[in-house]
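Up next is chain A:
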Amino acid sequence: MSDTYVLARYREVDPAAAGIQRLLGASVKPEDIDVMTGVPYPEEVWGLPESKSNIRKVAALFWVIGACCGFTLAAGTAWLYPLPTGGKPIVSLPTTAVIVYEMSMLMGIFSVAAATLIESKLPNFKKLPYHPAVSDGHVVLSVRCMDESQATKVDEVLKASNADEVLRHV
Partner candidate 1 sequence: MERREFLKLSGLAGTAMVLGGCEDYSSQLIAYVERPIALEPGTGNHFATTCDLCSAGCGVSVRIIEGRSVKVEGLDGHPLSHGGLCALGQAGVQHQYHPDRFRGPDLRVKAGEVSPDYLKLKMLFDDVFKAKKRPTTVPENFKVGLTSFAAPDFALADAKAAEARKFGADLWAQAADRLGRVLAASGAGTVVVLGPQVRGHRYQLFAQVAKAFGAPAPVIVEPFGYEAVRAANQAVYGRPDMPYVDLANTELAICFGEEPFTTGPAPTLFNWGFGEMRRGRELVRGLFVAVSTRMGEAATVADLWIPVRPGTHGVIAQLALHAMGKGGVSVAEAHEKTGAPVERLEKFVRWVAATELKVAFGGGEVLGHTNAVETLSLVNGINVAAGMVGRKGGIVPAAPSPIAGMAPPAPISYKELVKLVDRMKAGQVKALVVAGVDLFMALPGDAGLEDALKAVPEVVSMATVPDDTAAHATLVLPDSTFLERWGDATPSVGSGSSVATLMQPLVVPFFETRSAEDVLLTAAKAAGKDLGFASAEAYFKARWAGIASDNQVPGTQSAWKKALRNGGVHKPAQGAPLAARMPAADLPAPRFEGGEQDFPFVLQPVKSMKYREGQAAHLPWLQEMADPMSAAAWGGWLEVNPHTMAKLGLAQYDEVVVKSLYGEVKVGVVPYPGLPEDVVGMPINFSRRNGTRYDGVEGGSTWEATMKKDPGRGEDARALLGAKAAQAAGGLAWGSVRVSLTPTGAKSKRLVLVSKSIQPQESPAVPARVEQEFKVWPIS
Partner candidate 2 sequence: MADLMTATHEAAHGADHGAVQGAMAAPYAGAGSPYRWGMSVDLDRCTGCGACVVACHAENNLPIAGPIDTDEGRSVDWMRVERYWEGHYPEVTAHFVPVMCQHCTNAPCEPVCPVFATYHTPEGLNGMVYNRCIGTQYCQNNDPYNVRFFNWFEAALNFVEPLANQLNPDVTVRSRGVMEKCTFCVHRIREAAADAKAEERLLEDGEITTACAQSCSANVITFGNLLDPHSKVSTAIASARRFRLLEALGTEPVVYYLKGGQA
């Protein structure tokens, strides 16, 4: 049996945040609670454990890889097939530096974009719990429930937290 999600729509942030506190109080695990919003809110708003991300590290790593690629491209290929031009050394550091710079930046940018998508599990066209009111600025809580009994319990908690709407996503 697949997971059941209980969605709660709030017009305002405060009741939504309060709702989360109630859920936590009702011993719902923090990792089962997700918030969908139309704008980014600071993490602290929800009182949930902070999200972690490796984007910075990935970017740094690929920046270095890009630099190496740039060096290989500029210096390595010149050395593979040495053709002297204009009295300049076959491996000319100043010109190589330009390529190293551009390649590292290119790889850095690509890696940031890729890491963001991968960490966010995007693109994802599966039917995941969602409510189009998010687009209008509503806050939607999504709670993953293991079974029907838990879902019913969560339903009650959310309804009690002034949610404008509570529905199920199967």
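Regarding candidate selection, all candidates are chains of the complex that A comes from, given by their letters.
Basically, a contact is a pair of C-beta atoms (placed from the backbone, for glycine too) under 8 Å apart; a residue touches a chain by one contact, two chains touch by 3 or more; residues count from 1.
None of these values were measured; they are calculated from a predicted model.
Every option in 1 or 2 belongs to this complex, yet chain A touches just one of them, candidate 2. In the complex of the two chains, the chain A residues touching candidate 2 come out as 79, 82-93, 95.
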